[in-house]
Structure formats: C-alpha cells, structure tokens
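Just below is one structure, and these are the notes that go with it.
One protein chain is absent from this view; the other protein chains keep their places.
As written, the chains take the letters A, B and C, and residue 1 is the first residue of each chain.
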Amino acid sequence: MIDSDISQIAASLAENGRDFYRRGWVLGTSGNFSAVVSRDPIRLAITSSSIDKGTLAAEHILQVDGEGRVREGLGRPSAETLLHLAVTRLRGAGAVLHTHSVWSNILSDAHHRQGGFKIEGYEMLKGLEGVTTHEHSEWLPIIENSQDMHSLAVKVEETLIRHPDAHGFLLRRHGLYTWGKNIAEAKRHVEIFEFLLEVLGRRL
Amino acid sequence: MIDSDISQIAASLAENGRDFYRRGWVLGTSGNFSAVVSRDPIRLAITSSSIDKGTLAAEHILQVDGEGRVREGLGRPSAETLLHLAVTRLRGAGAVLHTHSVWSNILSDAHHRQGGFKIEGYEMLKGLEGVTTHEHSEWLPIIENSQDMHSLAVKVEETLIRHPDAHGFLLRRHGLYTWGKNIAEAKRHVEIFEFLLEVLGRRL
Amino acid sequence: MIDSDISQIAASLAENGRDFYRRGWVLGTSGNFSAVVSRDPIRLAITSSSIDKGTLAAEHILQVDGEGRVREGLGRPSAETLLHLAVTRLRGAGAVLHTHSVWSNILSDAHHRQGGFKIEGYEMLKGLEGVTTHEHSEWLPIIENSQDMHSLAVKVEETLIRHPDAHGFLLRRHGLYTWGKNIAEAKRHVEIFEFLLEVLGRRL
Partner (left out) sequence: MIDSDISQIAASLAENGRDFYRRGWVLGTSGNFSAVVSRDPIRLAITSSSIDKGTLAAEHILQVDGEGRVREGLGRPSAETLLHLAVTRLRGAGAVLHTHSVWSNILSDAHHRQGGFKIEGYEMLKGLEGVTTHEHSEWLPIIENSQDMHSLAVKVEETLIRHPDAHGFLLRRHGLYTWGKNIAEAKRHVEIFEFLLEVLGRRL
C-alpha cells in the first residue's frame, strides 16, 4: 500500500534517515528522502536541506508541489527535489531514497565510462520488486554528477526512460537513488543495492 | 538440550534474526531460520516469507509439517522450507539458520568451480560442534543456486550425504546454511563460519 | 553561531567524543577536542590528557589560556593543546576536533612524500564549509609527526598559512585535525573527511 498519513510519513522518513546515518550511508548532511503525500495535485514530503541525518526528526520534513515549491513546513527543501519529482513522475514511485555510501562512490567511479554496470546472478536481487530469480540481470545506470539540478533532472528522466526496468541509479562519486511503491519497499531497495555494491566493490 | 517450548523457540528465532540483521547478515528480506518443535511427526517452526528481519517477531514464525505445509500460524512459510527439512532430516539438527552475508557471497563465487573449499588451521574452528583442535580441516561445500526448490533440496541432500562431517554449506552467490542441535549451537556456528569467511575473504 | 555556554560546550565535546569512540576514531586514549569559550582573552575548553573517550564526560573538559596553561578544571590538558591553539588562532575556528582513524593512518602514510593529497570530484566535499560544488579540489596537507609540540605547532602554523583554503590536515601515522566555526560544523567536517578517506583508502 501507499503511505498516506503525513505525520506517519514524516516519522517514517525521519526514522529511516537516522537508521541510514548509523550505517554510514548519509554522513555529514548528505542524503535526502521523500514520499508522495498526494498524486493529484502532486505533493511530496521531503527532507529539508542541510540537516544532520543523525538527528533527523519529523519537523525536518517539508511538503513541496510538482515544481518543488514549499507548500508546508519551514526551511529549504533538498536541493535535489527535482530529481525526486522526476523519479516519482516517471516510475510512479511512492517513496524515493537517496544515500551516499562509500561503495556507491567507489563503484560509480570505477564504471562510469560504461555508463553503468550489470549486477547478475545474486540471490539478493530477488529483494528488488518484481524480480523472482537470481538469474535476473540488473543494469545500474551511472549519471555524471552536476550542480545544475535542471539539467541533471533531464538526464535522470532520460536515464529512467532508456532503462525502464532499472530499480535505481548512481550519480557518479555521489550516491544511490532508489525508490519503491512505499517507504518500506524503497528502504528494502536501499539495503539490497548497498549490499550488492559492497559485494562487487570488495572484488574490484 | 533441544529447544522445546514453541513460544520460547519463536522468541529465540526472532531475537537471533533481529541480531543477524543488525550485523548485516540478513538484509532486505533475506535469510530464514527454523527449529524443530517435534520429531514424530516432524514439526518445524520457521520464519514466514518476505519479512524484514530487522523487525522479526515471534508472530512471524509458522509451524510446518514434513512436507512444508503450514500447520499453525498465518502467512507463507519461507520458500526454502524444503532445504530446512532436508537438513533437519539428514543431520538430526534441532535448528537451521541461513544467512546472506557479503563474504559468503564473495567466497561462494570465488571457489564454486571446485565445489567448495577447505578451512583449516584456525583456532576458531573449535567453535564447530565436535571439533577439538585447530588442526581440523573443514570442507565447506558450495551448491549452485537455483529457484527450483525440489531439485535444490535433492542437491542439498546429496551434498550432506557426500560430506557427512560438514557443519554447513554455501549456496553460490546466495549465502550460508548451518545448523546445530539447538538454536544456540546453530547461532554459534553462524558466527564461526561468518568469522572464518571474513578472514579468508579479506585475503582472496 | 559560536558555542557560548561552558557547560553546554563541555557536554557537547563529551558527547561527540563518546560517539567518535563508538565509531573507532578515538580508541585507546587517543583523540582530543576543543572549543573556544572566549576570544579576548582566549579561553579554550579542551579534553584533559589520557582519558578513555568511551566514557568521556563534561568533568574531563578543562579550560586553558592562550599559552595552554590550565585556568579551570583538574588534570593535565591534552599534550596537543598548542596545536589546537594554533588552529584556533590562524583559522578563527570555534572548535577543533582531532581523530585517529585507521584510514587517516593509512593515507597519511601512503602520501606523505608528496606532503599531502588532493580530494576532488566528490559530492561529499560539499559538506565542507564554503564548498558549493563537487568540482572543488581539496588539498589535505600531511605533516610529519613529532613529540616536540612547540616545533610541531610551528609546522602546523606554516601549513595553515601555506594552504589557506584547507579544511583540515593529517599528522603522519597519527590522525586528522579539522575544525569549524562551532562544534557541530567541526563534527560535520570530521565525518566528511573520514568518509572521503575511506573511499580513497579502499582504492589504494
């Protein structure tokens, strides 16, 4: 089911954020998390900018509209709000989670010339929605990092369209984006990808 | 002693599951755990399918019979129930624990052509039941992964028969199975193997 | 804002110390932390020497003057007090944090002949104060370790002057110094550097 109650959504995003911080996936003020509050018109609950995720609380979650303007809450929304909106729109995602791990930095750098890399043959792939066998081949696209969020959002959209089956993508030397129909599914996808990145990264 | 009280068994399986999750051994919804409730007829307490092990609770533990049919509790039993039953039958195990760690993925892949690998000379081997010296040589068999649980169960049985002294086995790019006369012993075997896999994996 | 209340400063330094200990960055009795209490005359709150950081408490925080003499509290101030004073003076820092991590030991050793190394192209660099793009190039100077604190303080001063944009430096086979306008910013800088050191260290 889609997460629907705003205070519950905010509490759940905050809890996952603190948990990811403890695992070293969103150190500094890195990482941002969102979930759809309503679809029509689109309203996204999203972490406000520059927050230490180790102390992330529900009050740090804003609501933005389809252009990324704040509609509720205080503070600036994450600089990467446009990327969250792009994923929400093109994948029909109910939640989008973005982490900065050591292994995603290493692998996005090692494979960026090929524009991504395949992950195949791992039982853990079955944790990705719709995947029913380890024989699945997951292409994890890598997008060159940029501070121009408008052009980066366009590249994200192109990537999502070119790879309709991808469950996530990496920004080079930056981190992982993945999503799900709700926060629990998106969180599971983060764990699956971070696990597989570590397996591959340790064998580079 | 064999674990005997069902509510105690369920609580213990759940506690170990949450602990393994914190150590990164059963991320996503991976891993499954079982313990024998009765031998004649055989009744197995086993984790139900697709549960986040970070929040595993006693209510997620079902009871199945010797064919893997649910006899008590709600939900689907783990897809790998037949493997648990095979181990229980052939080893007389009181508990079977299955984890998906980074190092078991790496080592099962590195050595799968030889069908397994030897672990010898480590003091930590003495943590395996019946092993009294570091001079012990433990063969850890590797079985090719499969989604066909009936044929995989047959391969597990063949492997257990061919290697009567093995305390565990790996499924390739999937994870570790180990067992013990009760949950505490099986948990100790998980720790021993995961430790030794890390030692060997870091020197690959 | 600058941290201003002494009991709050001491509690915050102690809390960060215990947290860094749990992450393995200040094991043994390593590491030391300071924050400016007043500027004119200069008063520094600083950890006393030889304390286990796993149990660091506010009572282990002393106050020293601009020459490193104790003005309040019991115990000896950290042997590296002169380095903290040098950073405070030359950078106008409100807090200075010094950690001893595995990766800072490894990288300070691997690159010491070049006197430092560049970190560039990582999104995580934006966690350093004033850095607004991953295209930033951060030079992390390495200073040869010494037990002569007076001569080491002089080398630290020279390094800070020669590299006016550096957000931190390494002492060879010793650890990281970084700082910020207050404790929260300095703590963020520790996380950023430790993250980036791990990324680079794992690819050595």
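We adopt the following convention: contacts are C-beta pairs under 8 Å (C-beta built on N, C-alpha and C of every residue); 3 or more make two chains touch, one makes a residue touch a chain.
Just so you know, these numbers come straight off a predicted model, no measurement behind them.
> Which chains here would be touched by the one that got left out?
B, C
> Among the options C:18, C:136 or C:173, which residue touches the chain absent from this view?
C:173
> Pick from B:42, B:90 or B:124: which residue touches the chain that isn't shown?
Selected residue, touching the omitted chain: B:124.
> In the complete assembly, which of C:42, C:106, C:131 or C:149 touches the absent chain?
If we include the chain that is not displayed, C:106 is the one touching it.
> Need a quick check: the contact residues on chain B for the chain that isn't drawn.
Chain B touches the missing chain through residues 121-124, 127, 132-135, 184, 188, 191-192, 194-195, 198-199, 202-203.
> Mind pulling the chain C residues that touch the left-out chain?
Residues in contact with the chain left out: 24, 27-30, 52, 100, 102, 105-106, 145, 147, 171, 173-175, 201, 204.
Assume only the chains that are shown with their structure count from here on.
> Which neighbours does chain B have in common with chain C?
A
> Taking shared residue numbers divided by all residue numbers at the interface, is the value for chain A and chain C over half (same) or under half (different)?
Both copies touch with mostly different residues.
> I'd like to verify one number: the distance from the centre of chain B to the centre of chain C, where each centre is the average of its C-alpha atoms, in whole angstrom.
The answer is 45 Å.
> Where the CA atoms of chain A average out and where those of chain C average out, how many Å apart are those spots?
32
> For chain C, what residues touch not just one other chain but two or more?
In chain C, no residue touches two or more other chains.
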